[in-house]
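All protein chains but one are shown in place.
The letters A and B name the chains in turn, as written, and every chain counts its residues from 1.
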Amino acid sequence: MVCPAPGALLRLGRKQWRPVPRIGIASAPVDPKPHFCIIGVPGGTSCASFPDRAWVSLRVVAVLREAIAGIREMHRPMVSRLAVSTQAHEQLVDVTARVQAAVSEAGLQSGVVTLFVPHTTAAVTINENADPSVAQDILKGLMELVPRAAEYYRHLEGNSDAHIKATLVGPSVQVLVEGGKLVLGTWQGIYLCEFDGPRERKLWVKMSAD
Amino acid sequence: MVCPAPGALLRLGRKQWRPVPRIGIASAPVDPKPHFCIIGVPGGTSCASFPDRAWVSLRVVAVLREAIAGIREMHRPMVSRLAVSTQAHEQLVDVTARVQAAVSEAGLQSGVVTLFVPHTTAAVTINENADPSVAQDILKGLMELVPRAAEYYRHLEGNSDAHIKATLVGPSVQVLVEGGKLVLGTWQGIYLCEFDGPRERKLWVKMSAD
Partner (left out) sequence: MVCPAPGALLRLGRKQWRPVPRIGIASAPVDPKPHFCIIGVPGGTSCASFPDRAWVSLRVVAVLREAIAGIREMHRPMVSRLAVSTQAHEQLVDVTARVQAAVSEAGLQSGVVTLFVPHTTAAVTINENADPSVAQDILKGLMELVPRAAEYYRHLEGNSDAHIKATLVGPSVQVLVEGGKLVLGTWQGIYLCEFDGPRERKLWVKMSAD
C-alpha cells in the first residue's frame, strides 16, 4: 500500500480532505473504501487499511490518537525569548520573576530550564537577590579582576573586558522545575549580567519537560 | 460521552473502583455496560465505549497500557538531593561517587545529569581528582583572584568573596550518562565547591533520560 507523506491531503469524502499529521494518527472512512488508518511518526508515515467490520478497532485507534497527541504535547518545543533593557554600562538584572512567568505560561510542570544569553558581552548567573549589595559586589569584583582598559587588548571596539567577563561567568545556566515552579535555593535569584550596556538584551528560556 | 477527569473514580463493579490515571489507560468492564476505555493524557482525558464483542480489541488495549506505562516511566522525574557536609571555610568536596550512586539508584541508563547547587556561596565544578594538590591549587588560585576582604565590598555579611567565586565557577554543570554510568574524562571528578563553610550543603542531581 502506498502511504501518503506527512502534510499530504487525505481524501475523506467527496469534498473532505485532511492533512496527514507529522506525528499522530489520522483515521477516517476514506472515499472509496476501504478504511485507512495513517500514522505519522518522526521520519515518515505508516498506514493500514481496514474493512468496515474494523470499526471497533478504530475506536481503539481513536483512543490512541489521544495518547499520541499527549505524547506529542509532552515533546513540543517550548522556548520563550525575553527582552531585557539594561540601564547601565554594567548591571545585574534580576529576571527570576520573568523566567517563572515564562515557565508558567508554557505550562511546564517538571523538567529543566536552560537559560541562554545570545550575546558576547553579557552573561547569566545565579546569586543572592535578597541583599542588593551582593549584586553590586559581584559587579565590582569582576571590574577589579578584569580591567576596563589594558595595553594588551587588541579588539578595537574597546570592550574586551566585557568579552572576558562573559566567558568567565558564562552564557548558559540550568534551573530545575518541579510542580510548575523554578526550584531555587532560598537566597538564589537569576541575573542577566550586562557588561557593556546600556543595551537591549535577550534572554532565551528553553524548557525541557521530563 | 462524558469523560471522567484524572483522579476521578471509575466504577468497575458493585464495590470496585479505580482512579482514572493522569497518563495511561484504564480499561474495565464497568457496571453496567457498556465497556469503557479511558485514557489519561497530559491535559485531559479521552474515552470510548465498547460493546462486549470488543474484547479482542481490549486485549490490544491491555498491551498498549503497558506501552504507555513504559513511556511514562521514560518520562518520570528523577531528582536526587544529596546532603554534603563541608569541613572548612573553603573546600572542594569530591562527590563523583555519590552522583554515580544517585544515577544507579534512579536507574538512568542514557541521558544527561544536571548538577545544581542551591546556594549562593558554593558552586559545582569538574576537575582533576587524581592528585589532590590540584583541588588545593584551584582553591588557592581563587583566593588570590578574589580577596577575602576589600574596601569596596558593601555586603554586610562579610562573605562577598564567596558570592563572587560562586558566580565565577557557576551553580550548574552537566554530565553525560551512557550505559548507566557517568561519562567523564580520565582525570575528571565532580566537586562541590565550598567558599563560605563549614556548612551543611545540598547538591541536586537532576537526571534527564534520552
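Keep this in mind: a contact is a pair of C-beta atoms (placed from the backbone, for glycine too) under 8 Å apart; a residue touches a chain by one contact, two chains touch by 3 or more.
No experiment lies behind these values; they were computed from the predicted model shown.
Participant: Going by the contact rule already stated, which one of B:Leu82, B:Ala101, B:Ala150 or B:Leu184 would touch the omitted chain in the full complex?
Facilitator: The one listed residue touching the chain not shown is B:Leu184.
Participant: Going by the contact rule already stated, which one of B:Asp94, B:Glu128 or B:Glu157 would touch the omitted chain in the full complex?
Facilitator: B:Glu128
Participant: Which residue numbers on chain B touch the omitted chain?
Facilitator: 56-57, 59-60, 62-64, 66-67, 69-71, 73-74, 110-112, 125-128, 131, 133-134, 136-138, 140-142, 144-145, 168-170, 173-176, 178, 183-188, 208-210
Participant: Mind listing the chain A residues that contact the chain we can't see here?
Facilitator: These residues touch the chain not displayed: 23, 25, 37, 39, 41-43, 46-48, 50-51, 53-54, 57, 60-61, 64, 68, 71, 75-79, 114, 116-120, 145-146, 150, 152-157, 160-161, 163-164, 166-168, 170-172, 174, 202, 204, 206, 208.
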